[in-house]
Structure formats: structure tokens, C-alpha cells
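See below for the structure under consideration.
A single protein chain has been omitted from the complex, and every remaining protein chain is retained in its original position.
Which chain is which? They are A and B, in the order written, and residues in each are numbered from 1.
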Amino acid sequence: MKKVLSPLFIVAVLALIPYVGVEYAGLDYLFGVVIPYMAAGVLVLGVAYRLVDWLRRPVPYTITSTCGQEKSLDWIRQDRIESPSKRWHAVVRVLSEVLFFRSLFRNNKAELRKGPDLVYGSHKWLWLAGLVFHWSLLVIVLRHARFFYYALPWPIGIIEGVDRFLDVTVPALYITDITVLLGVSYLVFRRLQDAKMRILSLQTDYFPLFLIIGIVLAGISMRYVTKVDVMPVKSLAMGLTEFSLEPPERIGALFYVHLFLVCSLAIYFPFSKLMHMGAIFISPTRIMLNNSREKQHKNPWNTPIRFRTYTEYEEEFRDKMKKAGIPVEKE
Amino acid sequence: MSQYLPKVDELKKELNEKPGVLKGDYSKKEWWELPFEFRDGNFCWPAKPEVVEELGFPNPRKWVATDEDWKLPDGWQKTLKDAMKERFKKYRTLKLYLDSCVRCGACADKCHFFLGTGDPKNMPVLRAELVRSVYRNDFPMVEKILKGFAGARKLDMHVLKEWYMYFYQCTECRRCSVFCPMGIDTAEITMMVREILQLIGINNNWILAPVANCNRTGNHLGIEPHTFKQNIESLVDDIEDITGVTVNPTFNRKGAEILFITPSGDVFGDPGVYTMMGYMLLFEHIGLDYTISTYASEGGNFGLFTSNAMMKKLNAKMYHEAQRLGVKWILGGECGHMWRVVHQYMSTMNGPVDFLEEPVSPITGTKFSNAKAAKMVHIAEFTADLIHNGKLKLDPKRNDHLRTTFHDSCNVARGMGMFEEPRYILNKVCNSFHEMDENTIREQTFCCGSGSGINAEEYMEMRMKGGFPRANAVRKVREKYDVDSLVTICAIDRATLTPLMRYWNPGVSVYGLHELVGNALVMDGEKKRTEDLREEPMAGFDDEGESDA
Partner (left out) sequence: MRKNILMSAWIALALLLAVGIFMQQESGAGTEPSATASGKSESTSCVYPKEFMKSHHMQVLDEWRHDSVREGDRIHVTPDGREFEKSLNTCLDCHSRNKMFCFMCHQYANVKPTCWNCHLSPMEVTK
């Protein structure tokens, strides 16, 4: 189980670095200003580079995965989402992948029973946990906008209001704090519990999960348990948005653990599978239209080839063709 | 059965008793530590040296997968890595799909080879990981760190053998891609690996021999023009014997309105020939002005399983011949991978084709606007339109001796999206159609287990394993509805499902859709029909008193 323990160990070490750095070495400036700028730079430039790097490679053929009826005869109902023939069909298709994990919703589980007999059962747990996890993360990230704005933009105000509407605990409990933990726990759990997942998971699959768990726990702890004075946090965040180089006021070390883990995630992001966030928007099997017989698609490198022409063919078989009464070009 | 195939009870026992990840058993080994070995029944013969030479491919030699020494050219690692890099530049898909997999495992139990073998490396995610692990190693600076962390490894003989083993246990059916939340298409990766392996002479005779044949004679089987014609003429005779109707196919006829191209398996293979008879009856019935080419006498395209250039080269004949003969458009027969090529690649590779016209049915006047650019129409689209417009006289009772189910071919399903037309036709020509389990049809259809050029005799064990999920679904409709006829629209299916059914579900026969159309067609001037195209008695037609009018 080295592949589980070693990423866990790495995350623990990553969490200890800022703790020691701030508590014992007074490196507030490094962890509060230098590293966040660096991480943001790596994230933005890295993601941009990866996206450009993907996009400049051509998609030579229309390889749409058709998961529904093609557009053919007028009286046959086309599945416009799963077999898109117009731009907006594909837009809906991709957005439904991005927002609702449409393909994952199809997921089922195959079981090999005695007989032998293969049976398939509905299996939507991954879909549900994945959806809960990703949406929670998104809401949590958006909620953090309150640290970066003087006046909170109203949509974020609404999101925050909804997130805390249960109004239990002081300060009010965010629903997403619970759901993100539930989601991420299931994602870790299934990798350990299912034999297939155990063999196919790599360290790079556990690492971001543990990292996110670390970030979430540090954040939850700061809000509900150990508490932190948010005023210097806010002024640090505001400073960062204004590209200020002012040293931060004194904030608890746990905050730096939280921040440093976030920075680690940001730096790790462009070089890892986390780039699936960008990839899902440009996956050729999903974004392309199933109109490859209707419209001419261009392959930018369409290498010319020499094929065996009819003339060459007739040259070899002319006598046999004539004998068999097959018409030929040259008698 | 052959030495390449265990008895069915042995295989059943293996599936029942052998522990595996599919049943929740975890061996505590990482996937790259799992052993594998080539043995009778799990590898295809490599291409014969003369075939490799004829095609001008590198490294022709005598070898087999079980050899210790594969006689590879010096620097083969560099050749493969360079070839990979080149293809990463040409295909966004490869780079994107290697980069963005999150190993969520949704694809794991979707692969028919995984379900049939239980081998973890047949989970699509790990199949791609075979390449991904090498590709990661190409960042030399962080190689040391990545080795443990990201599972990077060197391209060595072990990895190469693994590639040869597992990329021929993928039939490019794209079922995994349907379930992948990222839309990752393992077929893209399989196609690339098979293509670059050709560069160092690692290949498959069952693919390259048909490729060489197709290039020279126009069809996979290497049938020369006179024999091709002769064979179709013998089918014409059979039709006359059975129905009393004479059909008149023409060959290489200039000025015909439509060029008809179908896989050569329909001309030569049993049970494909009955489908061919169905086509000819249909064309006679509607008086279609069509011709068949002996030069472009192959709908299938094993180039798809070889290399991009080879696919293009073999496909080029279709348009070339259509132009020479001066036809208006092309009609294509029932086939799976042929339609992947025709639908998704053809006009991009070898178009645009200004010398052809937008296809219009000469019988119904229907414009096939979905084929406006490629100018090639699928026979099921064509026939469905005929039936819908009431142009065919059909008697579905003539198929009452069959109880049918329908197998969607992977390529037509997931690479074209044709689901309704064949079902519409099937429901019009027979009274007994029952669908299989919803997880095994339409976009979720299972491969026959032998697609993508692996239907070799010596590969029988793997084929029966890979086809098990399909056979299992057929068994269930057989038990429930007494189904005995598996209808397909794919020539490879007709060739491969037949032994699959014989092995797993004896008593189930494989039919082409247009064979059933041929059975049901009420022809002008026909004699009283009592037998179907296979000369098997139809139900309820032998008694003198009954009428089929």
C-alpha cells in the first residue's frame, strides 16, 4: 500500500513545512506573499500553456462518439445531444458533461456470476459523489471571493447565502463543507475498497485527493474550531489582489498550512491529471459534430498517398477480365 | 475444436472459478508486476515476410510472438518514441487523452475483453496506461521522481511485448469511450500503437494479408476479377433456384446510376453470401440501375487496423472507381469498420468529390442530405426509406421460421449512430424481433470479440473470451424468448458471431439484415416460396392450401 501511504506522507510533509516555517522561522512573508504569487503564476501560465499546447495540435478526423441516433431520414428522430449535427447540439452535449457528468450518469456495474453469467446493475455512486465533490469545490472556491472583494458581487452573495441557509452553528455551517468531505471520502474509499480501483490507481490519484482533504480540514478547522482572526487574512488577500508586496500581519500558522496546501495544489495542477478540468471542454469525441458525411471536414496534414489505380489493376488482370466478359478500358 | 480453443466447459469453469479483479479479488500486485505470456490461442501469427515485403513495410522476417528473440531492428526504441512524438503532433486526441485521464475507473468493467478474461490490463484505463507509463518517462529531468510517483517506465522488451499482447486485445470498439466522463477514446491509442509497431515489423498476418490482397486485387480475399464475377453469378443461379426470379447484376458498367460496394465477405463467405442474395433481390425488386466493381470490390478496410496511410490508400479506390464509371453516388452494404471509415474518414481523406452528386433515391426521390459531402449512403438508410415510402412488397411471415434479435455493430453504433434504420427494417420483415438487455445494445453494444482484424483461427481462445459478453446477452434472449437468429449489419460479425454462437449458444444462427429482407420480398414473377435463401423450409408455407399473397 505504498502508493497510498506515500502520497499521504507527502501531504503531511507539505502541511508541516509552512507550520514550522511560520511558527519557528518567522517565514510569514515567504508563505504569505512570495509562494502565493509564485503558485498563482504557475497555475495561470501552466494551464494556459497546456491548453494552447493541446489546441495547436490538429484534430484530423471527425471521430465523434455517437451515443444516439444520427441525423438521417426526416422521419427518424435524431438524438440531437448524443449525435449532434449542429453546433448548439454539441454545446449542450459538452455543457451537460461539464455541469452534470452526463456520460458518468450512464455508468453501470458488471458482475460475473456463477454460470458463468454477466449481469449489469445501475451504479450511480461515482456519478453522485463526483458531482457532489466537484460542485462543492466550485462553491467553496467562489465563496472565497469574500476575501478578495470589498463589496461581494451579488451572485456570490446568493451562493454563499444558500450554502449557509441551514443556519446551524456559529459561525453558520456551510453545507458544502460537509458535502465536499463526504464526496472526497467516497472517492478515496472506492479506490481502496474496489479491487479494480485498487489496481488501477496510482500515487498521482491519491495525492490530489489527500491534498484536497488537507486543505478542507485546515479550512474547516479555522472556521469552526480553532478560529482565526479574519481581518489580517482579508488584508493579506486584498493585498495579493492588488499585487502588493506588504508583509502580512500576524495570522495563525494553521492559516499558512491551508494557504500553502492550496498553493501546492495550484502548482501541481498544470502538470497533472487535474488538467482534466480544461480537457473536458475540448474532448474531440464529444465536441465534434456527427456530420462527417454531410460536411467536408479538413485534415491539415492530409498526407498525399499513392494508391493502386484502376489502370494498374486492369494492366494486371486485363486478359482475365476480358475472358470473363468484364468491360475494360483498353481492348 | 481446434488446439487454439479450450472446450466450452473448461472455459466456463475458468470464468466461474478463476479469481480476478472483476470478482473483487485483489492480488496485491501492481499492474506492471503482473505476468503475462504468449501461448497457443492468445496471439495472432505475425505477417509473412512476403506480405510485409509486398506492402513495403519494414523488417520482413520469420518470427512468432513466443520467440525469445523478436529480431527487431537496432534502435527500435528510438523509432517507436520518434513515431509516437510525431503522432502526438498530428493528433490532438492522443496527447489530450493520455494527459487527461483521471483513472476514475468508469471504463474498467465496460470492455468486453476485460469481462471475458478478467485480466486487469484489459481495463481500458490500464490499456492506455501501458502507453502513458512510457510517455511519462519522456520527461527526463523528473524521471527519477516520476518513476515511483506517477508510474513511469522505460520502453523495453517487456513493455513492447505487453503492447503487442494488449493492443491486439482491443478491438477499437469504443464502448469505453461512451462511459468515459472525459470522452477518452481508447481506439485512438490502440490505432496509434498498432501503427507504430508496424514500423519495427511487429504485425498481424490476419490484417496485413488482406491489406496486401485488397491493394492488389481489390478485395481482402485476393479474389481476381473473373472469379469475383463468377461467384456472384453462382449466387444469381441460387436465387433463381429458390425464387424463380433472375437477377441481373452488372460489373464495372460505365454510366450506371449507382455503384454498389459491399465487403467481399458478402460475396464469398457463409453466411454473408445470403445477405448478398438479399441485396440483389432488393435491387431487382425496385429496378435499381446499379453496378458492382471488381476493382473496388471491398467495402471493408483493414488499413484502419494498420496505419492511417494504408487506410487512405485502400479507401481511395472507392471514389476513384466511382469517378471512372461516372456513377452519381455510391451505395454501401452492411459492414461495421467499413462504415467507420466511410462515415468518419472517407471524405476527409479522399474528398472532396465534386464528380459525384448529392445522393437521391431514384425510387422515392428522397434526398440523403446527411450524405451530401461524402456521397455514400448506407444500405439500411436506403432500404428504410424504400419501406417507409411503401415501395417494397414484403411478407414478414416468410421469416416466421426465425426468432430474431439484433446485434448493433460497434462501428455503426458508436462511430456513425445508426440505430433506428435497421430496427425499422427488421420489424417490417419479420414478426419476432426481441431486443437484448439494454446494457448490451445500441450505444452500449458489445463487440463480437473479433473485430479490428483479429478473427484469426489461431486466436480462437481470445475471441471466444472477448465475445463472451455478447454471447451471454444472446443466451438470455434465447432462454427468455427462444431466439434462434442473431441479425447483424456487419460482415465481420457474420464471420465471427457464427463460431461464437456455435461455441457459447449452439442453435443460434447469424443472419444479415438484408438476407431477411430478401426472404420477405415478394418478387414479380416468383415461384411459390417454401424455402428461405438458405434453402431452409419457411414456417407455414409448405402446405398446398396456404397462400402467401
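What we mean here is this: a residue touches a chain if its C-beta (ideal position, glycine included) is under 8 Å from a C-beta of that chain, and two chains touch if they have at least 3 such contacts.
A quick note: this is a predicted structure, and the numbers were derived from the prediction, not measured.
In the full complex, the chain left out of view touches A. Touching the missing chain, out of A:V34, A:A48, A:L99 or A:L192, is residue A:L192. Touch with the chain that is not drawn comes from one residue among A:A12, A:A25, A:L95 or A:L245, which is A:A12. Among A:V257, A:A279 or A:I326, the one in contact with the hidden chain is A:V257. The residue from A:A39, A:L217 or A:L240 that touches the chain not shown here is A:L217.
Against the chain not displayed here, chain A makes contact via residues 1, 4, 8, 12, 15, 19, 23, 146-147, 149-152, 167, 170-172, 185, 188-189, 192-193, 198, 210, 213-214, 217-218, 221, 225-231, 234, 252-254, 257.
Here, only the chains that are shown with their structure count from here on.
A straight line joining the Cα centres of chain A and chain B is 33 Å long. Partner chain B is touched in their complex by these residues of chain A: 3, 6, 50, 53-55, 57-73, 75-77, 79, 82-83, 85, 97, 101, 103-104, 106-112, 114-118, 120, 126, 130, 190, 194-205, 207, 273, 275-276, 278-280, 282-286, 290-299, 301-303, 305-310, 313-314, 316-317, 320-321, 323-328. Contacts from chain B toward chain A in the complex involve residues 12, 15-16, 21-27, 29-31, 88-93, 95-97, 99-106, 108-110, 115, 118, 120, 123, 125-126, 129, 148-151, 174, 177-185, 188, 215-218, 224-226, 229-230, 251-254, 294-295, 308-309, 312-314, 316-317, 320-321, 324, 342-345, 347-349, 351-352, 366, 368-374, 376, 381, 384-385, 388, 413-421, 424, 437, 439-440, 443-444, 468-469, 472-473.
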